[in-house]
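Of the protein chains in this complex, all but one are displayed in their positions.
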Amino acid sequence: MLDEPLIFERGSPGRVGWPLPAAAGEGVAELPAELRREDGLAGMPEVSELEALRHFLRLSQWNYSAATTLYPLGSCTMKYNPVVNEGLARLPGFAALHPLVPETLAQGALELLAALEAALAAVSGLDAVCLQPAAGAHGELLGMLLVRAYHVDRGDARRRVLIPSSAHGTNPASATLCGYAVTEVPVDARGLLTARAVAAAMDESVAALMITNPNTLGLFEREIEGITAAVHARGGVVYLDGANLNAIMGIAKPADMGVDVMQFNLHKTFSTPHGGGGPGAGPVAVRAPFADYLPVPRLVRRDGALAWTEDAPKSVGRLRAFYGNFGILVRAHAYLARLGGPGLAEATRLAVLNANYLRARLRGTYHLPYETPSLHECVFSDRNLQDYDVHTLDVAKRLLDYGFYAPTIYFPLVVKGALMIEPTETETKETLDQFADAMLAIAEEARRDPARVREAPHSTRLARLDETRAARRPVLRWRPGRPSNAGESA
Amino acid sequence: MEFPDDLRYTKEHEWLRLEGNDGVVGITDFAQDALGDVVFVELPAVGATLAPGQVFGVVESNKTVSDLFAPVGGRVIGVNQVLRDEPEHVNADPYGAGWMIRLAVARRDEVDALLDAAGYRAHIAREQAK
Partner (left out) sequence: MSGYSPHTAQDIAAMLAAIGVGSIDDLFAHVPAKLRARAAIALPAGLSEPELLRDVGALAARNAGASGPAVFLGAGAYPHWIPAVVDQILLRSEFATAYTPYQPEVSQGTLQATFEFQTLAALLLGLEVANASMYDGASATAEAVLMARRLLPGRRVIWLARALHPHYRATVATYLRGLGDVEVREVPFAADGRTDLSALRAGLGPDTLCLVLGYPNVFGVVEDVAPFADAVRAVGALTITATAEPLALALVRSPGASGADIAVAEGQSFGLPVSYGGPGVGLFATRERFVRSLPGRLVGETTDAHGRRGYVLTLATREQHIRRERATSNICTNQALCALAVTVYLSLLGRHGLASLALANYRAAHLAAARLEAAAVALRFPAPFFNEFVVRAPAAASAWEALARDGVVAGFPLGRWYPELEGNLLLCVTETHPAEQVDRLVDALATPVPAARAAGG
């Protein structure tokens, strides 16, 4: 693997990587002096096209990625990102389409969005869909805004939201952004929420319960109907974090479970690529009583043609400019069209099969905190390695030496030293066996030679990085004159 | 792990050393060990008045954030500014260079009500057994 400095440490004064012909119009008057940029963009790169290409290609070689190796990150659903979708999103008819052209010139795009809305409604069993949110957390924010609008419209502004102790951090953060106080509901010894616990916590000051099903432990909340009934009985709203939808397609529909509002993660369940941290998309689906509050603009069909309308007096407004992460929506639409209803159900069945296979192979060696059946992900802990002073973090780092990305670690918080493994349905049995073999080898190594595990990774480009130093002495950008110790760079 | 006998302790893992009418406050060896490498400490302004048990700041490590609770009521008359740029003292020397605030103690009986070293050790043992 080749080394490579920062782009700012490459190049030479005067170089341009993408020159354009000189601009015509020398006679055009300049901007007034007080409005002009004075620093000549000093500090920006001056590299050739090849230098730039080489720079980023070298950087790419330093990444593990879902396309190059198994990425068993629990709660992330790192399934195969179909490459055909990359070409589809790039079709000029989509890529070069400006969002403000008259709708008559965008009917193909609008039909795609309408089809995606209908597909997500079918998957959830809910009534109306909004494609605007740019990510799952963005969808959660919208969900909480919808909950708030619903209650305020009834003259009943409530102030609390119930969240299970196992919930993803975006849940309480989203609730707080809407002015709600968060109350935690504990999970029981099986790792599950009970209708009794929810009913006990539920009263008329609670606006909503935010729930994930299956929960962040990968366990199906079997009391879900009783749970949602307990919330509804006191006038509350049930919000489903749809991050784990890959576990229940064709098995249990959110609308049937009593869900009122939910968000999808298109970059999880629906195969759009993670991109190193986005872009994703977090569309929201709602039951009919909440549709009035959905953002503007809305897609409507008039005289056989699709158009945008802002005529929605009870809408919560907008969350962003324009309509959504359209390029991502194209990819999700393509995935849904490719799989169809039967394909989605099969994806769920095989995702759950894969996760349970790993659970069977790893249990006994790794501590399984809950006997409750797993669905699409399984959670282990590092308890069996404690005698050797080897911890979850060490196991994760040692896996990197085996060429695998690590599972999700230290989440959910209800399991100390959690290792959450979600293989997804697109991995082969052979890959799963290799992964399980690696995990078993690491457990054995923890006994024989714990220092080797604790000092992992050994064969990656960099060894363990000093995160403490990064936080105590933050260096968040390049500045000219700082020494480069990147090593040999050709 | 050290718990000096001349200090008083809270269940939230703060310590207090009485110096005349002043109370010097920090977090215990147990707390700094549980947090891991401390990367940032947020402390109140001098002059702030604290009630017993009130949150007076925040200590951050790489993986977690913890509130800091006033062991007793009083006015903040000193703040360890060194921690702003060198939070590592909290890990290296939690009872010395890692001190956080100095209070003008309002009520001596609140100090007496705190745990002594033996009581704090027992408290930790009970917590770890859970």
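Note that the chains take the letters A and B in the order they are written out, and that residue 1 is the start of every chain.
Note that contacts are C-beta pairs under 8 Å (C-beta built on N, C-alpha and C of every residue); 3 or more make two chains touch, one makes a residue touch a chain.
Bear in mind that the values here come from a model prediction, so they are computed numbers and not experimental data.
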Can you work out which residue in A:Asp127, A:Asp292 or A:Glu346 touches the chain that's missing from view? A:Glu346
Check the options A:Arg154, A:Arg338 or A:Lys416 and report the residue that touches the missing chain. A:Arg338
Hidden-chain contact residue, picked from the options A:Phe326, A:Tyr388 or A:Phe435: A:Phe326
Where A:Arg318, A:His367 or A:Arg452 are the choices, the one touching the absent chain is A:Arg318
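The criterion applied here is as follows: only the chains that are shown with their structure count from here on.
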Can you give the whole-Å distance between the Cα centres of chain A and chain B? 38
Chain A to chain B touching residues, read off their complex: 410, 467-468, 471-472
Give the list of chain B residues in touch with chain A in this complex. 37, 39-40, 60, 62-63, 87-88
